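Shown here: the complex without one of its protein chains, the others still in place.
Think of it as A, B and C in the order they're written, each chain with its own count starting at 1.
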Amino acid sequence: MKEIIKISDLKNHLFDGMSIMVGGFMAIGTPELLIDEIVRLNVKDITIICNDAGLADLGVGKLIANGQVKKLIASHIGLNPEAGRLMSEGLMECVLVPQGTLAEQIRAGGAGLGGFLTPTGLGTIVEKGKKIIAVNKKDFILELPLRADLALLYGTTVDKYGNTNFTKTTRNFNPVMATATDLVIVQARKMVDRIDPDNVMTPHIFVDYIVKEEE
Amino acid sequence: MKEIIKISDLKNHLFDGMSIMVGGFMAIGTPELLIDEIVRLNVKDITIICNDAGLADLGVGKLIANGQVKKLIASHIGLNPEAGRLMSEGLMECVLVPQGTLAEQIRAGGAGLGGFLTPTGLGTIVEKGKKIIAVNKKDFILELPLRADLALLYGTTVDKYGNTNFTKTTRNFNPVMATATDLVIVQARKMVDRIDPDNVMTPHIFVDYIVKEEE
Amino acid sequence: MDKMQIKNFIAKRVARELHDGDLVNLGIGLPTLVGNFLPSDIHINLQSENGLIGLGPAPTEETYDADITNAGGQPVTLLDGGMYFDSTLSFSIIRGGHVDVTVLGCLQVDQTGSLASWIIPGKMVPGMGGAMDLVTGAKKVIIATTHTNRGKPKILKQCFLPLTAKNQVNMIITEMGVMEVRDDGLHLLEYNPEYTIMEIVESTDATLVINNPKVMKLEV
Partner (left out) sequence: MDKMQIKNFIAKRVARELHDGDLVNLGIGLPTLVGNFLPSDIHINLQSENGLIGLGPAPTEETYDADITNAGGQPVTLLDGGMYFDSTLSFSIIRGGHVDVTVLGCLQVDQTGSLASWIIPGKMVPGMGGAMDLVTGAKKVIIATTHTNRGKPKILKQCFLPLTAKNQVNMIITEMGVMEVRDDGLHLLEYNPEYTIMEIVESTDATLVINNPKVMKLEV
């Protein structure tokens, strides 16, 4: 049985300057309740790792709008003009990463790999400052793993053991982020007795705490 | 609708000297019908990539016993004494790879990666002849991707679109091998109308042909 | 042709490059229109990089499901046989060469197949999203674009805006013609007879290899 905590318990796991991976793609599959609580607690100088910057009033966009984000690592911020403004004014550091590289960096962080070679970004500014390694006379960029202190996931179905599934396109970065942080907290849309063992997307061993949406 | 072929059509996709990835772990999740047909057709000088050497009379062990395997890339051959004999007598080249490295090499082959850095095998004979790369003062072995001409999978449930699932521990190397070869043929234990889109393990785009077990 | 007719004309020509069973990723904007012009006997599989294959049309009020969106975050539907997956598999599919064709727009594209599509210096940088992986990984990269931007050439000898990918574009399709990037240069394979060859050459800042181009025959 996995421990179910109250949203107010979230504060015990937060600290200024921490790094947080947040599941979701344009805020689809993002745990909004957990984000709201971090806004309320006003934790400062956060590094956010997320596919994108959310929208102005959705997803990690709420943390950005509230001035809590010191650094954003994402593949896209185009739907959040406030993120663009803070970035161009130098008020938020923003590292833009190709989406596939971002997913793979997080995977490497969770899978104990020291890095991987990708052709994506060769000959572009993405390769700047990175090691180029040739394999069979073909060049690749060496990209390094990413990890964070905390992952906030949005599980659409969570069983009492903590096994977690993400329906339809809410899945996106959620399962891979579950593997790459010291602590994993899942916002559960729906709790069930048991997920079919063949179809578990995130095994319970990755999940530390569950916050139920109904409460 | 994915094309269903007869077992006798398998010959159209085989040639001497080809490389074949075979799903399964100690022959659990191995497509025995497809193996049997390759034994019958007596295709020669095959390179087999598989977790293990199967058993003497099960899985890829049947190809080895029939003298068709020129080279075996596997993590374990201990349950097949014939493989050990052929290896030690120099009649079959055998490349032993740590199991996690083997899985990751196949994944890299399917995912367009030029390689990856793993700590597994450092300071052992596994690192011999490989590039060692330090990341943040920690050493890693650069391991390269693996691909093959053909993958033979054992799908326990296949839908009419070719979406394929592998129940329980039959899954093992099957889904990753589906991504890393020019051609993928699935032996289907059971055909169904449709697999739940949330729970598809191998999307139909990876599958070229299906051989139904019942026939 | 008005602006919409031009877009449809280009999309219609791009559609002819797609084959039955192809896995295709269409960028936002003009490329999205390509799906409207497929012959009824050709069935393609559309991927959306946020995690699905089998992208269907926008939902009706009845089929709307907030959990099904495309890479722009817009609601979509899933066709029969389609399925969902996570971002790592999505980009294994993309980077691993499993996407047969990707169709994207551009700011600039050049005769060596390099593409600039994500940064206009001095403007807000939206980020590359999945575009760099798509252009690098897809078997065939088609740029679907108006030939010029308000009269200014978009097809150049060498892109001067920051690149999305180097030497990865295979084909450029505009309202003026169809061009293919080959080792020996940018070949004009087809031209739209509404324009003279001279007009096309003058609208292009790249060196075009012109060797008996065919006529682009499409109803508008």
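One rule holds in what follows: a contact is a pair of C-beta atoms (placed from the backbone, for glycine too) under 8 Å apart; a residue touches a chain by one contact, two chains touch by 3 or more.
Remember, it's a predicted structure, so these values are computed and weren't measured experimentally.
Just so you know, the chain we are not showing touches A, B across the whole complex.
Although one chain is not drawn, the whole complex shows that of B:L10, B:A27, B:L152 or B:A188 it is B:A27 that touches it. When the full complex is taken into account, the listed residue touching the unshown chain is B:R107, out of B:K62, B:R107 or B:R147.
Touch with the hidden chain on the side of chain B covers residues 25-28, 51-52, 55, 74-79, 81, 84-85, 87-88, 96, 98-101, 103-104, 107, 118-126, 156, 166-176, 201.
Touching the omitted chain from chain A are residues 107, 110-113, 159-161, 163, 179, 194-195, 197-198, 200, 203-206.
Please note the rule applied: only the chains that are shown with their structure count from here on.
Shared contact partners of chain A and chain C comprise B. Comparing the centres of all chains, each the average of its CA atoms, the largest separation from chain A belongs to B. Note on chain placement: the centre of chain A and the centre of chain C lie 29 Å apart, centres being C-alpha means. Centres computed as Cα averages put chain A at a distance of 32 Å from chain B. Touching two or more other chains at once are residues 104, 118-119, 167-168 of chain A. For chain C, the set of residues touching two or more other chains reads 52, 78, 84-85, 91, 94-95, 136-137.
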